[in-house]
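A single protein chain has been removed from this complex, and every other one stays in its place.
Labels A and B are assigned to the chains in the order they are written; within every chain, residues are numbered from 1.
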Amino acid sequence: MNTQSLALVGFGPDGWGKLLLLAAGLTLAAAVCSFALGSLLGTVGAALKLAPNHALRWIGTFYTTLFRGIPEILVVYLFYFGGSLALTHLMHLAGFPGFFSLPSFVIGVVAIALVSGAYQTEAFRSAYCRLERGQIEAGKACGMSSTVLLRRIIAPQTLRFALPALGNIWQSVLKETALLSIIGLVELLRQSTIASGATRQPLLFYGVAALVYLIMGQTTALGIRAVEKRFSRCWGR
Amino acid sequence: MEPFPQETAPLPGATVIKAVGLTKRYGVLDVLQGIDLEAHEGEVISILGASGSGKSTFLRCLNLLEVPSGGALNILGEDIRFRLKRGEQHIADARQVNRLRSQVGMVFQNFCLWSHRTVLQNVMEGPIHVQGRNRYEVRDEAEKTLARVGMLNRAEYYPSQLSGGQQQRVAIARAIVMRPRVLLFDEPTSALDPELVGEVLKVMRDLASEGRTMLIVTHEMAFARDVSSRIVFLEKGTVRAQGSPQDLFKGGMDESFDRFISHFSRPG
């Protein structure tokens, strides 16, 4: 890499460094929001899939089959085009003329969250199935109500078992946010595309984007592994 | 030795558990076929029987981990309320059951310590989160209780770092820190290596000598004979014989019991 390219990705007057950094921040924000919303959906999904009621279980299975079976990009497109159409339609009904659109950030986060929620559903469900009956019985035997049991015993143990799978899902969510570039959100990949268009240096800027994704992924992976290690102290010697 | 803390001094004679015609059915299998049992404050009752006689199921019915299919159950003077749903009995009042469970201690065969909590946290969990007691006071009492079962020096360990005997002693501490009026033991030494059985039995002996009310399902015949005030012998889901250990172990009271005992006292 020569000094000229360094200046291009640097923070100097001709550098794209600051914009890229901001874009990386947006990527991270989108990933965190998607993952968090996905956790919520995953919890609900797992509860549905574990419900005694047939209809509820069917809804849960439908959700996970659908969103794990079709490409993420289609989900993003569907929400991007469909979301704005639906909103415009709603606004027309409410008496507001014109065209309305949701911010791409919101659309993208919802789309990615729905997909990651389907994977998190499976993570939570299989973690719950690994709980030992005795752990729950011991709680019942000392008089825990179902809410205390859920909060003090079931939730922490399920979370511990789900942690490795959740770590993997986080990594995919982080990478899937790259799809938001195609619906116009200026996150890391979109910013790199803009920069490489302006400078005619696609290799440089996409390379830098790849590197930034790698750094974000590896750093968070380290954090997750530390948490896992802390949790697993109580399992196995 | 300082006795374990207890909420109220035992009133000898008061009925703490009364089961009348208790039955339990799994599909077509009748595990309990009408068991009557009355346990009084201060009694130590050993429930014996071959495997499959329903003794564990019976004990689990007493704190509603299994819901009986029929019969009446009175715990600490309260009739347990059931409701029928699609021909099966269910618990009608979960709050009543939870309240009673907090006064009935249970020790499991495979310890069932919460694996995500340390020894001390395991012991403190119930008093704080079920009984809503003050954390500092509970910590004090938990440490004293752990000291009594000889586990205070392992207070910060996780269950997976302990031997089976140590885990079971912690489980006993976890049960008695709730200041229960009855203690249920479900084969507390069956999952232990032979050399670890003694340490658990010693703790149980101490508890019995303090006048605690205990119901014990066990295969430890010598322990049952020495410690119990009464033996209840189950066979095929019914009470086949009961009486004082002296009477029963003398032999000749019940043919089936004698045969059962002879399996354990075989020389070798």
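Keep in mind that, in the parts below, a contact is a pair of C-beta atoms (placed from the backbone, for glycine too) under 8 Å apart; a residue touches a chain by one contact, two chains touch by 3 or more.
Throughout what follows, contacts and distances are computed from a predicted model.
Peer 1: Out of "Regulator of SigK", "ABC transporter permease", "Fe-S cluster assembly ATPase SufC" or "Ligase-associated DNA damage response endonuclease PdeM", flag the one the UniProt entry gives for the chain missing from this complex.
Peer 2: The UniProt record for the chain left out of view names it "ABC transporter permease".
Peer 1: Could you tell me which shown chains are touched by the chain that is not displayed?
Peer 2: Every shown chain touched by the left-out chain: A.
Peer 1: Per the definition of touch given earlier, which of A:Ser104, A:Thr158 or A:Ser181 contacts the omitted chain?
Peer 2: From the options A:Ser104, A:Thr158 or A:Ser181, the contact with the absent chain belongs to A:Ser181.
Peer 1: Just name the one of A:Leu6, A:Leu21 or A:Leu66 that touches the chain not displayed here.
Peer 2: Missing-chain contact among the listed residues: A:Leu66.
Peer 1: Extract the touching residues of chain A with respect to the undisplayed chain.
Peer 2: 65-66, 69-75, 77-78, 81-82, 85, 171, 175-179, 181-182, 189, 192-193, 196, 201-203, 206-207, 209-210, 213-214, 217-218
By definition in this document, only the chains that are shown with their structure count from here on.
Peer 1: Give, as an integer number of Å, the spacing between the C-alpha centres of chain B and chain A.
Peer 2: Chain A and chain B have C-alpha centres separated by 47 Å.
Peer 1: State the interface residues of chain A toward chain B in the complex, per the touch definition above.
Peer 2: Chain A reaches chain B through residues 132, 134-135, 137-146, 148, 152-153, 156-157, 160, 231, 233-237.
Peer 1: For the complex, give me every residue of chain B touching chain A.
Peer 2: 63, 65, 94-95, 98-106, 108, 110-118, 125-126, 129-130, 158-161, 171, 174-175, 178
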